[in-house]
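Dropping the structure in here first, questions after.
Every protein chain but one is kept in place in this view of the complex.
Chain lettering (A and B) follows the sequence in which the chains are written, and residue indices restart at 1 in each chain.
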Amino acid sequence: MSKVTITIDGKKVQAEAEESLLDICRREFIPVPTLCDHHDLKPYGVCRLCIVEWDRGDWSKIVTSCNFPVKDGQVFKTNSDKVLRQRRMIMELTLARSSHTPEIIDVAKRIGVEVDKVRFPKKDEGCTLCGMCIRACSEVVEANAISFAGRGPTRKISSPFFDEAGDCIGCGSCSYICPTNYIKMEEDENYRTFPEWKVKFEMAHCKKCGQKIAPKKQLEFIRKKANLPADWFDVCINCRP
Amino acid sequence: MVAKLAKLNNFADLDSLRKSILKDRDANATTIVVAGGTCGEARESNKIFDAISELAKKENAKLTVKYTGCHGFCQREPIVIIEPMGFWYQMVKPSDAKDIVASALSGKPAEHLLFTDDAGNKILKENEIPFYRKQNKLLLSANKLTDPVSVEDYLAAGGYASLPKALAMKPEAIVDEVKKAGLRGRGGGGFLTARKWETVRKAQPGETRYVICNADEGDPGAYMDRSLLEGNPHSVLEGMIVGAYAIGANEGYIYVRNEYPLAVKNARIALKQARELGLLGKNILGSGFDFDITICRGGGAFVCGESTALMASLEGKIGEPRAKYIHTAEQGLWNKPSCLNNVETWANVPHIINKGSDWFASIGTAGSKGTKIFSLVGKINNTGLVEVPMGVKLREIIFDIGGGIPDGKKFKAVQTGGPSGGCLPESQLDLHVDFDELTKAGSMMGSGGLIVMDEDTCMVDVARYFTEFLTEESCGKCVPCREGVAHMLWILNRITNGEGREGDIELLEEMAETIFDSSLCALGGTAPNPVLSTIKYFRDEYEAHIKEKRCPAKVCKKLITYSVIDKNCTGCMACTRVCPTEAAVATEKQATAPIKGKTNPKLKMHQIIDKKCIRCNLCFENCKYDAIKVK
Partner (left out) sequence: MDLSKVEQIVKNHDTNPGQLIGILQDVQTEFRYLPKHPLEKVAELLNVPLSQVFSVATFFRAFSLEPRGKHEVSVCMGTACHVRGARRVLEEIERELDVPAGKTTKDKEVTLETVNCLGACALGPIVVVDGEYHGHMTSTKLKTILPGKKAHNVKKD
């Protein structure tokens, strides 16, 4: 990869060609808000909060920084009036959807949205449709157990047929990664359940120390994928010789 | 035709096949042409064809009967033409078959089937009819004499002639020729076709690349692509073969709407024929070039007209667009360089190769070359497909070709560019229609839908209609489009329901800026156009709804009332009979208006009880005495 020089808010910055603009901003401590970006996932570009203005001299264009591959000599503004104004509108729309979600209220406040003066009908959707759960399940876990269902305003995250997610291995990545804590994972000594996906998993315990390890189905999934011996997960990591 | 077609191994084979087809045909033989196509068939053109065929067979005479695609003048369909005399018959019924065959045999026109102009003159031939006179049917003319399922017809009309020429050229030279012609994409944005081809040609050297034909014609009110693909599918294939050769692709796709069953059927037949003839497949005409095409049916999603969404659905995924900071020309289908053009664009390509770029560039305006097919629909006398050179005035299309507005009503607006476009008022009628002029006026070319609206059309309701359409068709991926457009609809619903507030117009404008700039794809990025263009040109209608709670066009149900005009009411009870909610009822008073000159003392004057009225319009439709008033 070749090195390029770009300008962000008047400051010259070195970067790799095709590097994502959001990554560069983070490295340079330039604050850019986002609700759908995660370092382990490919950029998806849906929350639109990370928009910046790409200055083309006599004209400019709004682009999302998370999936924008930079080229040498490009000039960006991350806090022009236009960017800030549009971010507030996007956030107001997001807040109207998830008006009771603390994480959303918090971001809205930070970028200057008057939280109690939302001009659109308020809903209480904990899910912002950022798709992190689905992307983690397919890109990282490769279980592909969940997806979006429907389209437009009725789009939702879902297990197949809104029923038991047969391909779910119970790893919990969807829940860990969910930025609004919408996807719940409940667990006791013997079982782990995901109400959203209508699934319940039996937990494996270490045959030596009795310590709870993970859902049996998850261990089996990993074992097969990594081609490990049949008894590999009989014991926990601490008891493994 | 059932027999398998013999494979053509080289250019000479193609030439001799064409010659032998022409030799077998008598140019002077009397031919009865029945125009089919989807709208023709909706009016029984297939039955007409059967009836005429049967009679012709009985006559045992030298009559050829041919079934073709749509001839464009939808308003007057079914259309039958008798060649070589050129008699042009309209609004034909199956029962007219006898007269038509008689006319073909006698060489005398069947007077009652001829077109009558405004002055009452009978018109004999197509090119004398005002609707056709100003057109330049470069692409659509073949529909007139070609049976879409007969490759012989296509060859007889000079079809596939561009292949020997193109396949002998250097691919770069073809791209150059298309560039010099100035061809721009007919699907919406008007992007320079050759520039796209060049990018695809140069991207990812050595990799597989694809050509794709976008036949997912999603703009409601636009159906020129359907007409081309179902009426002349080989012309689209021919364009794709040339394009594929030019960019170095060996695989192609046609992505067609499933709502167009006839187009799917005819395109499949054409593919089969082209394969049998060796015009698709390995070593096409001995040139060493391999190319084949697969047909994929769309699942009914407007957003799949967007290139990245279309390609996602070709991969068997949901039609969700992705950011285009890297173009599909570089990374498209299966991440390979992909060249997507729409049906009409592809159909232009053979003409450019055959007749040269200079000829093509001589048609149209400085920035927009060639012809454009428009579908002229809505409140217009002559509904139909109109092909004119770029740069013709809107007024010419609507009034000279389209014959103006029906029922003596006043023109109010013309909507261009589908849901991504805008509404243009009377003051814009002298605009010369091309890609750039329409954009400047706040609308766009889109795929060429022209929906004419008259004084009875409520412009706020039209904006609401398009916004509702876009809300339902948004894929739901990004926030500005999914949430923003839906909230625009919420505001428009309030306004049309009489619950508009001060500041609503300004809020719509404020939202529009963000939705324009920050949406992920072109669906969201153009979604505010219908709202903004109606605010720009018809702000007074918005204000009437918001401030006076009044719908000037009397369309918005919550803002209108139905009542009986006492002096016109005959007491005939038609309204009572049809009223589904018992809102139209008799009063105690005797009706005063006479029926056939007489008043009947038993008949009572009627009234409409507003509380019960659901504004279904049934009383209005059924009252023969103009006694129902809408206010």
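By our rule, a contact is a pair of C-beta atoms (placed from the backbone, for glycine too) under 8 Å apart; a residue touches a chain by one contact, two chains touch by 3 or more.
These numbers come from a predicted model, not from an experiment.
Across the entire complex, the residue among B:I52, B:C74, B:A441 or B:I535 in touch with the chain not shown is B:C74.
Checked against the full complex, the one of B:L167, B:I451 or B:V564 touching the unshown chain is B:I451. Of the candidate positions B:I353, B:A441 or B:L618, contact with the unshown chain belongs to B:L618.
In the complete complex, the residue from B:K165, B:K179, B:R275 or B:R297 that touches the missing chain is B:R297.
In the complete complex, the hidden chain is touched by one of B:I48, B:A323 or B:V377, namely B:V377.
If you put the hidden chain back, the residue from A:S158, A:T180, A:T193 or A:Q211 that touches it is A:S158.
Contact between subunit B and the absent chain runs through residues 38-39, 41-43, 74-75, 77, 217-223, 226-227, 258-260, 296-302, 313-319, 375, 377-379, 383-384, 415, 418, 449, 451, 453, 457, 462, 465-466, 469, 473, 475, 578, 580, 614, 616-618, 621-622. Mapped onto subunit A, the footprint of the missing chain covers residues 138, 144-151, 158-161, 165-167.
Here, only the chains that are shown with their structure count from here on.
Of all the residues in subunit B, the ones that touch subunit A in their complex are 301, 318, 322-323, 325-326, 471-480, 482-484, 486-487, 490, 507, 510-511, 513-514, 517-520. On the subunit A side of its complex with subunit B, the touching residues are 45-48, 51, 61-64, 67-69, 82, 85-86, 89-90, 93-94, 96-97, 119-121, 129, 148, 150-155.
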